[in-house]
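Shown here: the complex without one of its protein chains, the others still in place.
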Amino acid sequence: MLHENPMRETNWRRWNVAITGMNASPESPGPGFAVARSIREHRHFQGRIIGLGYDVLDAGLYSKTVCNGGYLVPYPSAGRDALLERIYQVHALEGLDAIIPCLDAELQNFIGIQSELNNLGIKMLIPTREQFTLRAKDHLSEFCRSIGVDAPETKTITNPLFFDECEAQGWQYPLMVKGIFYDATVARNSHEAKAIFAKLVHSWGYPVLVQKIIPGDEYDLAAIGDGHCRMLGAVMMRKRGLTEKGKAWAGVTVVDEAIGKVAEKIIRGLAWRGPLEVEVMKGYDGKIYLIEINPRFPAWIYLSHAVGRNLPAALLQTLANEPELDLSPPKPGTFFIRHAQELIVELDEFESLYVNGGISTPIQETHHTGLNDNEKFRAAS
Amino acid sequence: MTMAAAELLKELSKDDRLSRIAVSDTGFIFDPQTGQSFTLNKTGLVTLSHLKKGSSIDETADQLARQYGVTEEVALNSVEAFLLQLGRYL
Partner (left out) sequence: MDSSVDITDIGTWEPPFIQPHKMGALNKFGQRTLRDNICREVFGVPVNDLVRRYGSPVFVVGEKHLRQNIRRIKSAFEQRYNLAVHGWSYKTNYISAICRILHQEGSLAEVVSKFEYEKARFLGVPGEQIIFNGPNKPKDILRRAIEDGALIQADHMEELKMLEAVADELGRIVKIGIRINFDTGFTEPWSRFGFNLESGQVNEAINFISRSDHLRLSSLHSHIGTFVLEPRAYAEQVRIMCELMRKLEGVENVAIDTIDIGGGIPSRNALQTIYLPPEQAVPDINEYADAICEALLAGTRYRKEIGKELPRLIFESGRAVIDDAEVLITSVVGTKRLPDGRRAAILDAGTNLLFTAYWYNHQVKMTRNAAGSEEETVLYGPLCMNIDVVRHSISLPPLAAGDHLVISPVGAYNNTQWLQFIEYRPNVVLAQESGGCSVIRQAEDLGVMMAQDQIPAHLASLDLSGKIRPLSRSGNHPTLNRKLV
């Protein structure tokens, strides 16, 4: 039973929006909950927000102030077909208008089901497979060269003996050692480097990337690419505090034209479609080095709402072809400091997510399915 | 074997331990004393509901045999095995 509605809502303010990445552990939160919170707090938004999660402990799924419901979806490793089947079920219950994927690992699956979702009237602003690949870690140096952006010297390696001989070849410690998908650790000597290498190969396979460390300050930029080489609404942030895993837990908005130019080059070079986060190092030599391009909003995206440039809402407006995005001028000097907080979950909510794979508050508005909650979940699980 | 299961049932019935276990018709159960949650299969749910009402092992087996059309011996063996599992977790 799919939710067939030929007259899909065209007004983004009343959309049902599904958002992934609702894990919100303090050490390394997913961006989904921050995206949801930004949309929920936008002054014009009156729709429903549905969290999509990968574990019953994904906190965002239970947050009644932000989400109207939450559903578990298959792990990315289960593949596109399993995801599509599950999205069909959630759509049958909730009548989705848009999905905002927020995690790197799931993005290829969403790219793979885009045309099916389009046919249902579910919109996504996401990159193509080619754009996604070009910005991947092991293609990044090549890409930077092609658009004339500086990047720290990077080498792919498969043989850990490199770490014994590298200093003779101009690779001085400390060096950044990175997994092909995730994880980056600083190695101060060959002994450390080889241990990190072994761990990365075990988790993510070959090859491993080695990157020279640029002395300088870290900056992040979040923006949206419209798919036609245009950058929408950049928000820049200087990291002011890092967790042990190197994630920002404090930062402050800045306005730096040079960083903006780098991001524009990237978006133009890729014709990027969708949200993105650009991580750069502003070297003490005055140059800007591109460290990473993440194909999604960052976890600190709520800061964009705070400075009047609500990028998650702007993404919905872009999908709805709004002629004007309501973005205030860039505003430096606004801080964020991330803090942990306990969310209260009742036993029956936990049970519902565990047993049925979903929780939901009643649907009042346009998309009523005529089933009560329990019947709904039974039908879907 | 029969003795061990009977002992366990006696132990679990002490202080209303068994009757305080929160049970949902989905098979989700929660032990308020340990904070642990569990899933029961359908037959486990039916068996536990009999035991919670105070049925003895034999009475429970008898009812299961009638409800599912299995022999009393099969039902009895299963109830005893189930009690051993409950004894491990509760």
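A and B label the chains in the order they appear, each numbered from 1.
One rule holds for everything that comes next: a contact is a pair of C-beta atoms (placed from the backbone, for glycine too) under 8 Å apart; a residue touches a chain by one contact, two chains touch by 3 or more.
Bear in mind the structure is a predicted one, so any value in this text is a computation, not a measurement.
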Checklist entry - Which one, A:Asn11, A:Gln46, A:Asn118 or A:Thr158, makes contact with the chain that was left out? => result A:Thr158
Next on the checklist: Please output the residues of subunit A touching the missing chain, sorted low to high.
Outcome noted: 53-57, 72-82, 85-86, 105, 108-109, 112, 138, 155-159, 181, 204-207, 347-348, 351, 354, 357
Checklist entry - Footprint of the hidden chain on subunit B, which residues? => result 19-25, 28-30, 36-49, 52-53, 67-70, 78-79, 81-82, 85-86, 89
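Methods note: only the chains that are shown with their structure count from here on.
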Item to check | Mean-CA-position distance for subunit B and subunit A (Å) | outcome: 46
Item to check | Residues of subunit A defined as touching subunit B within the complex | outcome: 347-348, 350-351, 354-356
Checklist entry - For the complex, which residues does subunit B have touching subunit A? => result 22, 24, 26-28, 30, 37, 39
